Structures are given as structure tokens and as C-alpha cells.
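All protein chains of the complex are present and in place, except for one that has been dropped.
Chains here go by letter, A and B, matching the order in which they are written, and residues are numbered from 1 within each.
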Amino acid sequence: MSDTKPAIADTKRVSRSTERFREVGLLAFIVVICVLVQIRNHNFLTLTNIQDLLANTAILGILAVGMMMVILTRGIDLSIGATIALSGMVSALTVKAIPTMPPIVSILEGMLVGLAVGAIIGVTVARFNVLPIIATLGFMNVFRGLTYLISGGAWVSSYQMSAGFQRIATGSIFGVGNLIIIAVVIYVGYAYFIRHTKTGRQIYAVGSNPEAADVSGLPRKRIVWLVYAVMGTLAGLAGVLWVAKFASAQSDTATGYELSVIAATVLGGVSISGGSGTVSGLILGTILLGILNNALPLINVSPFAQQFIQGVVILAAVLTNVLVKRNSQRIALRKRAI
Amino acid sequence: MPERVISIERKWSWKRFFLQWEWLLVLIFIVVNIVNSSLSPYYLSLSTFLTAPMSFLDIAFLVLPMTFVIILGNIDISVGSTVALSAVVMAVSFNAGLPMPLAVLLCLAVATTCGLLNGVLMVAFKELSSVIITLATMIIYRGVAYVILQDQASGKFPKWYSTFGWGNVAGIPVIIIVFAICALIFGLVLHMTSFGRKIYGMGNNLIASRYSGIKTNSIVIIVFTVTGLMAGFTALFLSSRMGSTRPNVAQGYELTAIAMTVLGGVSTSGGKGRLIGPVLAVFIIGFLTYGLGLVNIPAQVLLIITGLLLVVSVLVLNVRFGSRHQRPVVARAQPAQKGERPDE
Partner (left out) sequence: MRKIITVMTMIAVIMVIALPVALFAGGGTEQGGGSQPAASQKYAIVFKNTGNPYGDKQMGGFKDGIEEQGYQAILRAPDQPTAEAQIQIIQQLIAQKVASICIVGNDYDALQPVLQQAMAQGIKVFSLDSAVNPASRMTHVNQADSEKIGQTLIEAAYDMAGGSGEIAILSATSQASNQNLWISYMKKELEKPKYANLKLVKIAYGDDIRDKSVSEAQGLLQSFPNLKVIIAPTTVGIAAAGKVLTDKGLQGKVFLTGLGLPSEMATYIENGVCPYMFLWNPIDVGYLGAYTATALVSGKITGKVGDKFKAGRLGDYTVVKAADGGTEILLGPPFKFDKGNIEEWKSVY
């Protein structure tokens, strides 16, 4: 009886250090890449470049938060590119028609569109038990087609957008860009939510073992619906930010962007089989992907090698993670050797 | 006490037989054809049924092994990039002097190697899901294709090569014949061999299969390697139809292949599905796209229609049969011999 206590304390320490190990591997990887790029091009670690990097990665980061929640529940969401396009187009068209619209209303409008989209997907997945990959694949096409239809194929250009609208993305508070502030706020809120609230823990539980969650009385269907609705809302927000940032709304906005978001999330150590993942890992994964996108044009490799390098880096980062984790597990097992 | 043999087989029922998902697909196929022919007078002709498949059957080659992959419970999103890479290698080597037949073999070899690499990575790093591995290889393979061919096109294949994509044998396009043969082989392997049964077993419960002595590692490697080989086939037919190739061909093929497979009733949770389903789904989506194209439906409307078709059909499937409801794995109970009690 008395030796179970130390054993339990042991495992807690071990599991926490395992997770830290996982991120240390990723962090080391990022540092190494930064050093290598800086050697090639001294303009990499400059204030302007870092600001560009963070602003470009902010939208990716916001989406990664939603995607992490979805993946935690063993799901996936391929439709976010289409959601971005749809909400971006809707808010852009509204601003074109009503130039005096306050920016905050545009943001809310975009989030509402995203919420509607996410809710529909959530119902399909949670209530009708359609597999997430199918549901989001199908709806991706539907919403993309819808974007084409409501825009009539036309783009909304920057001269049709009010200055206030564009300043959503280009403005700054105390010198820090709006986009970065929004992203940080969302991350702080998310970190609190996922670790310290009941619903957050329930999300982990549902992904870890759905049947057990069901049997224990957790509101599994509602939670699954919730993650897709939140993902949709965040994608809707991202749509407004995107369109404001680039000052242009097109029907093919963000085509294929979902793969980048999934890559960032998985790079950050979120397991595709659900139930595990940390916010710090997510931040690192997103930053790594952002660095890749930013650094590749800077180092003078042939633009045709860019994709190859990206793929190799992702594979290397993921494999490194696995090897580090295996190593730490072996160490942990040895510690527990009786 | 009279002996009772408790059979755990379900009684044969015609109703249940015809309510199978695959029959619903046949029904959808008929409906699609009726709708198409009522929309356009050009649809109902022999040339339609023979020439339309030429455009969608190159993805169909990917659907066949994808069925195996998904039944296993995995997924492979790198197939499009494998197609691109093998096509590019073939074109570049041909234009560098390699005789065409050898270039064709090289294409298949490269594609198979890509698949093999996928399989080996999957087996070596079991912690990683197939999504992330094939995501990484998807980017890498296409990246290599870009490094090789950059922004050029490569082609100018010999005249006989275009018979792959365009040619006929006794009036039937070559691609249909080759696809039919492949589909037959895949169907036989899946349903009639122990290899196929093992795949179902692994899809249902990987750990149990491994402990039952099934060589799960070899099976995974074989399935992914074959996927690579079929991607090579797709590369051959695609480059034959276009007469040239670039690094950016076959983008998005993987998602279409997965959609067709899942529409065919193969569940991504693994362990369920039959080969005839995806084959029917291929023809459904293919003819639907062609038929609607004959009345010049704008591409965005077509997008919405195919998207809705996918979601609605799976929705119906789930509502009818329940999502986690599996057809019970039927064990044949041996009829008890006279004088023997069943539990002895």
C-alpha cells in the first residue's frame, strides 16, 4: 500500500518531463534553423522582418488554435480555407456597400458567418455521425462554390474597402500590430480554457477515449459540436483579418491553406489520434511553419527547391519529436524499473 | 434435453441484401444517368460511355489501392505528388536519351519506391499517424519534382505512347480495359484471399491482429508500395493524355480519390467496405461531372453539387445503418453432430 504513492508521484513527474522534452526538441530545432538562416542572410533577425513574420503567422496561429481543438477530439477540418474565403468575401462585400461600417461590426459579422458554417459542420459530425474528413471535404466544396456565387466571380479591391476596415490588420496599439495582439489574446484565453476549465478537460477526454467519455456521462456530442463551431468562428475571424490584411477579397482565397494549418498543428505535437497536445507545442509548431514561409524567400535557394525544403524540415521536425519522445519514455521506464 | 444448435448467423433476407450501400450506389448511378440524359441530348451516346471515362479513370487507379489503405485504417495523401514525381522522372529521362519503354518502367519504379518509402516510414515510426507521414512525403515528393523540372514542361513522347491515354482496342479505350483488369485483381485479392481478410482484421483491431500472428508490418508496407505502383499507372495515363508533364500535375488528386473511396462505403475508421463500392463511386462522380459539363454548368455550381452529394450520401448511410453499427463478423458455427452438445 505504501509504495503506490511514490510510484504515482513518479509517473506524474515523468509525464510532465516527457512533455517538456517534446517541446525542447522542437525548440532546439527552431533555434538551429534560425541560426542557419541568419548566417545565410543577415536581414533575417531584424526587427522589421520579425514583425513581418509575426504578422504573417498571426492568422495561421489563430487557425491553429481551432484546429488543435478539432484534432484533439479525433477530428479534422479541411473546410477552413473555404470558410475564410466565405466570411472574408461577405464582410468585404458589406464594407463595399456600407463604407461607414465600424470595423468591429465587420469582425463580428465575419465571426458570425464562421459560426454558422462551423455549426452546420458540427451538427453533421456530432449528430449525424458523418466522419469529419468527409463532412469537411464535402462542405469545403459547398462553401467555396457559395463564395463564387455570392461574389459573382468579382473581387473586392482595396479602393472599395474603407480605411477603418483595412486598419484592422495594419493598425497597431503601442507599436505592436493589431494582428499580433488579437492572436496573443486568443492564445491566452485558449491556454486558460483548455487546461483549467471543465469543458477544456472534457475535450481532451472525448478525444482520448470517446466511448469511455460517453459512458461516463460526458456530453460528447455537444463537445464535438462545440469544437467545430469554435473552429468555424475562428476561421470566420481569420477571414476578416485576411481580407483586411491583403486589402482584397477573392473567391479563391486561402485555397489549400488548411494543409498549412494542419501541418503547423501536427508539428506542434498534437496527436492526430486525439487526446494529446499542448498549447506551448502548438505555438512552437506555428512559429516553425511561419519561419519556414518567411525564411525561404530570404535564403537564396532556387524558388523551386522551396517546397522540397519545407517538406524535409517538417519530416525532420516530426521524426526528431518521435525519437526524443521514445528516448524519454525509455528513460522513464528505466526509472520505474523495479 | 433435446439438443439445440444455436446458430449465430443472421437469416438471409432479400430486403437486407438489397439495402446494402453498394446497391444504393447502383441506384444513384442510374439516377445520375437519367438526370444527365434528360439534361443534354449529347449524353446518351456510345461515345459518351466510351470517351467520358478517359477523363476520370486516371484517378480511379488511385482509388483501388486507397480502398485497401482506408480499410487498414490509414490514409495516404501523398499519391498526387507521387504521380507528379514519377511522371516528371519519366519525361526527363526520356528526353535525356533513355528509350521510352525503359522510361515507362522507370516511372513505375520511382512511383513504387515512393510508396515503399511511405510504408517503411509508417512501420518504423508507429507513433506517427499516416496523416502526418504522408503529408510530409506529399510535400517532399512534389518538391523533388519541382527541383528536377523547375518551371519547364517535358514531353514530346513518341507517337505510340499516346495510345495509352487515347487509343482503343476493338473500340474500347485502352484505359477502360486496363482499369477493369486492375479492378478485378484488386477485388479478388480483397475478397477472396487471406491477404484481404488480414487487411480487414487489421483495420478492425490492429493490436489483436498483430498478436494473432498476422505480419502487420509487411502488410502495411505491401499496401503502401502497391499504392505507389498504381500512382505510377496514373502518371502513365495522365502524361499520355497530355503529351507532356510538369511538376504541378495531379494536384488535389488525393482528396478526390479519398472522397470517391469513402462515397463507396469504405469507412475511414477502418475494417469496413467492399471494392465494388468505390468503383461505382468513381463512375458516379465521373459521369455526373461529365454530364453536367455537357450542359455547361459553371464550375462553382458543380463544386457545390459534388460536395453536397458526398455529405448527403454519407449522411443517409449513417442514418440508415448507424455509424458505429458494423455488420457482425459472422462466425460459421459448426452444426452440432448428433449426440454432441454444442458447448463441448
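In this text, contacts are C-beta pairs under 8 Å (C-beta built on N, C-alpha and C of every residue); 3 or more make two chains touch, one makes a residue touch a chain.
These numbers come from a predicted model, not from an experiment.
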{"item": "Touch with the omitted chain, as defined above, among A:I39, A:I104 or A:A154", "value": "A:A154"}
{"item": "Absent-chain contact - pick from B:T51, B:T113 or B:N205", "value": "B:T51"}
{"item": "Interface with the undisplayed chain - residues on chain B", "value": "12, 17, 22-23, 26, 30, 33, 40-42, 44-49, 51-52, 54-56, 150-153, 155, 162, 165-166, 187, 191, 238, 241-246, 248-252, 276, 289-290, 293-294, 296, 298-300, 302-303"}
{"item": "Hidden partner chain, residues of chain A it touches", "value": "41, 43-44, 46, 48-49, 52, 56, 144, 148, 151, 153-155, 157-160, 170, 242, 246-248, 250-255, 257, 293-294, 296-298, 300, 303-304"}
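Just so we're on the same page, only the chains that are shown with their structure count from here on.
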{"item": "Where chain A and chain B are represented by their mean Cα positions, the distance between them in whole Å", "value": "30"}
{"item": "Footprint of chain A on chain B - complex, ascending", "value": "75, 125, 127-129, 131-133, 135-144, 146-147, 150-151, 247, 255, 258-259, 262, 267-269, 298, 300-304, 306-311, 314-315, 318-319, 322-324"}
{"item": "Chain B contact footprint on chain A (complex, rising order)", "value": "76, 78, 124, 128-131, 133-135, 137-142, 144-146, 148-149, 251, 259, 262-263, 266, 271-273, 302, 304-312, 314-315, 318-319, 322, 325-326"}
